[in-house]
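A single protein chain has been omitted; all remaining protein chains appear in their positions.
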Amino acid sequence: MSATYDEVVAKYDPVLGLEVHVELNTNSKMFCSCTTTFGAEPNTQTCPVCLALPGALPVVNEKAIESTIKIGLALNCSIAPFSRFARKNYFYPDMPKNFQISQYDEPICVDGFVDVEIETDEGPKQFRVEIERVHMEEDTGKSLHVGGATGRIHGAEYSLLDYNRAGIPLVEIVTKIVPGTGKYAPEVARAYVAELRDILRGLGVSDVKMEQGSLRCDANVSLKPMGSEVLGTRSETKNVNSLRSVERAVRGEMIRHADLLNEGKKVKQETRHFQEDTGLTRSGRSKEQAEDYRYFPEPDLIPVAPDAAWIEELRKTLPERPSIRRKRLKEEWAVPDKEMAAMINADVLDIVEATVLLGCDPTKARTWWLGEISRIANEKDVAIAELSITPADVAEVVSLIASGELTDKLARQVIEGIIGGEGNAKQVIDKRGIKVVNNDDELIAAIERACAAQPETAEKVRNGHIPAAGALIGAVMKDTKGQADAAKVRELLLGHLGQSGN
Amino acid sequence: MINKTAAEMADALSKGETTSLALTQAHLDRISAVDSKVKAFLHVDKEGALAQAASVDAKRAKGEKLSPLAGIPLALKDVLAQKGVPTTAGSKILQGWRPPYDSTVAAKLKAAGVVIVGKTNMDEFAMGSSTENSGFGPTFNPWDLTRTPGGSSGGSAAAVSSFQTPLAIGSDTGGSIRQPAALTGIVGVRPTYGAVSRYGLIAYSSSLDQAGPFGRTVLDTALLHEVIAGHDAHDATSINADVPAVVAAAKSGDVKGLKIGVIKQLQGEGYQKGVQTRFDESLKLLASLGAEIVEVDCPNFEYALAAYYLIAPSEASSNLARFDAMRYGLRVGDKDGASAEAVMNITRDAGFGREVKRRIILGTYALSSGYYDAYYGSAQKIRTLIIEDYAKAFAKADVLVSPTAPTTAYKIGEKVDDPMAMYLGDVATIPVNLAGICGMSLPAGLAEEDGLPVGFQIMAPAMQDQRLYQVGAALEAALNSKWGAPILSNAPSLGGAA
Partner (left out) sequence: MSSLSRDDVAKLAALARIEMTEAELIELSSQFGMILDAVARVQDVNLDGVKPTSHPQPMLNITRPDVVAPSLSPEDALSGAPAQEDQRFRVPQILGEAE
């Protein structure tokens, strides 16, 4: 019988440790000049270096160093005046050299922290996650397992290797152990990864797409009995590919550990694999013997000793910390919590801010981006940023509504036209012949036609049954092809039927 | 024609007295005649060589400006990748591999119009001092076919000393250019670490490896040195500075007032009598030319061999991990549902020779957790002490000298079962590699007891390679006039048409 989560946290204190691997969005790979574009045909982005052909040598990408230093600074780390690459030796077919160039005892960034805020029973509470190190390394190729269960390594007859991803720059961000989160450990883990993702996105150093693997989290979890000072044995869960999964994986491991401990069993120090479908982890295939990575300084590369002045230059380019910025925008725009969360989830904060900076009303900007434009993006199954509509377009549409040149309904047509590639707002209006019908005579004529077509409804309204007016207003709108201002139609109709003043 | 120096051949080409095609064909004929005895080549690229020769001749006919060595044949150590040409590093694990790219050295040679006639035999992955560790059988010393030509660049040295090519490229990780040059009576230079790009040089020990030139004269060697040296953005350890003026130095050859330091630790006990005698004579000659001979003390050289045999195998154990049967080279045991891991294990056992396996295991041990500090870590500290010894010695002398190898060429098979005895042959050459400086070996005469060539080693500080050529040229001229002819003129003809 499995313990409930409440039982687990009543009896045990969880300790977290998180390792995040981030693929940098450099143009070329970490140690060679192959392109890094995602999704290319297999083995079209390889060269003697990233295939580890005999004789090939690595040379460090300077942009990767710059991005890593920026990450370190954004995570409040100190930047080492002298750091070095090391070889981590182990055999694996997806790693062409059979060693990974990484950093070992001399990483480039050390000792930072990230503050995260989560909702607790006592309201919002801040937790500090301390960063042990940030270091540079390289990604591996991808293997496709053929035969046996689909795509899985177990039971496969053979594997096919594509080295396009081999040598993509990776930054590994390792936390110190995170104690004291209590029952909020899963939420803290999630909030940390979310905050990290936002910081990295703000820096523009990575695509941070968890689903594409450009941001990957390994979650280490251990439990210690309440009041004990001795750390428990940890498990390391890999393949955690979404924020929700981070939370689920930590929670699931806490329960699994507690069950073992409650039965008097030991937790095994091992690698576990998170399974999206069940939310549980499974044991990795254990190795015959513990790996001995035989780290030593990479003799093909020269130490990295970043200039202090350069570090200060980079520090000046750092954007506002995402959590601080969110707090500021929420206040400036007077956004309710729920709406703020919706904007963050939909990833429209940047674009809304850009629209507001063009003089647009924050509420209107938010409504358009989060509403109509998000809807179209969903329909097309693309990211909002990929649509051809700009903050300037939205600001213009909003100002046209304010000046009465567009109705909300017409504005939707304009936005559809802009996204459809018909030009800017003015061009769409011209091309589609969109105009608000404000001419009273034209409207009265349409109203008369509507009343003539639906005499019984008109009579109802005349007798004071105002809700019946909706059908007539609809007919008028249809008659004017939606180009009339509905409020104006209503006013004129009611007047025409002797109901003005209601 | 094949008995001329490369400089003389180049002169004849520029005067139109011969063509590169004729010159190349003459060397290909010589290879056909004698290489069945010497076994210097693993692969002869007849077509490629003749095509390059024809292309150079065509350019010359059009009056294009050509590099000084354009049209001259050369032998390339098989450790350097050459696009489309079999490249094995002397190992069965790479048998049949044709690189899809050129090493920077091969690219520079091609760009200079040098005619690469083939790939030469070597100790597997450059691990050895006799070329007996080749996966494809040994190379034989042209002076005495029962003896080794030294190694690991034994094929290149033997090719040049048997007049199969006037020039060759070798690589020197612990003496692998200088020692075979000494044992075959030719000139070999290990340039300063970082002076010649390692891109495309199949790595043995990354922090020690360096490709360099072989020639029959100091000037020829200098001409080749200038072709292959220079900064390369594909090698992060490449030095970004002008190439030292080695050709000019080889032409001047003046040692008046130069201070020459004799390293106390690299002579005397353990050195063959004839080797020591020729070394001492050479010192006298240099003194007679106006050089000042001083003695210098390098106490930590005593530990150089030990440090080398930790650092090189450690780096090698990692460098050779890529030979795993997955992407290129040999694959053995891929049947009956064998796993990738099993195939790697079986292939690496089958594809690597004994010495390579020995060094991989030694390196794996030296790097493994719990032993790193005692072995690899200590070796790197010894390296620091050796660099300091050199710094002190170079404060007293412009160049340092020693015999290149403690003995002349030994019999094939004599030391294969005694790795330690084999390792001792590198005692005088290894300190140069550990310190990353430059060194030359040139023939100092024949040892009286066996009539075999003796090498004289000159060492200079990093990026002062021109000093090697300056002193080398002076000594070469003095020795030629002392003996009345170049030392190599005493080499047996091997029955081929000379």
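Each chain gets a letter, A and B, in the order it is written, and its residues are counted from 1.
The working rule: a residue touches a chain if its C-beta (ideal position, glycine included) is under 8 Å from a C-beta of that chain, and two chains touch if they have at least 3 such contacts.
Predicted model, so just to flag it, every value in this text is computed and none were measured.
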Check the options B:Ala211, B:Leu305, B:Leu468 or B:Leu494 and report the residue that touches the missing chain. B:Leu305
Using the touch definition from the top, which of B:Ala126, B:Ile382 or B:Leu442 touches the missing chain? B:Ile382
Pick out which of A:Val8, A:Val22 or A:Val59 touches the chain that's been left out of the picture. A:Val59
Missing-chain contacts on chain A, rising order, are 26-28, 33-35, 41-48, 51, 53, 59-65, 84, 90-94, 98, 100, 140, 143-145, 147, 153, 156-163, 271, 273, 284-285, 287-289, 292, 294, 296-297, 299, 301-306
Spell out the interface residues on chain B facing the chain that's missing from view. 97-98, 100-101, 193-194, 207-208, 233, 236-237, 239, 300, 302-303, 305-307, 309-310, 317, 321, 324-331, 334, 337-346, 348-349, 352, 354, 357-358, 360-362, 364-366, 368, 374-375, 377-385, 387, 419-420, 423, 434-437, 462
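We adopt the following convention: only the chains that are shown with their structure count from here on.
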So what's the Cα centroid distance for chain A and chain B, whole Å? 56
Help me check something: in the complex, which residues belonging to chain A touch chain B? 47-48, 51-60, 87, 89, 91, 93, 96-99, 157, 159, 161, 292, 294-296, 299-302
Chain A contact footprint on chain B (complex, rising order): 80-81, 87, 89, 94, 97, 99-101, 103, 198-203, 205-207, 233-237, 314-315, 317-318, 321-324, 326-328, 337, 340-341, 344, 364, 367-369, 372, 376
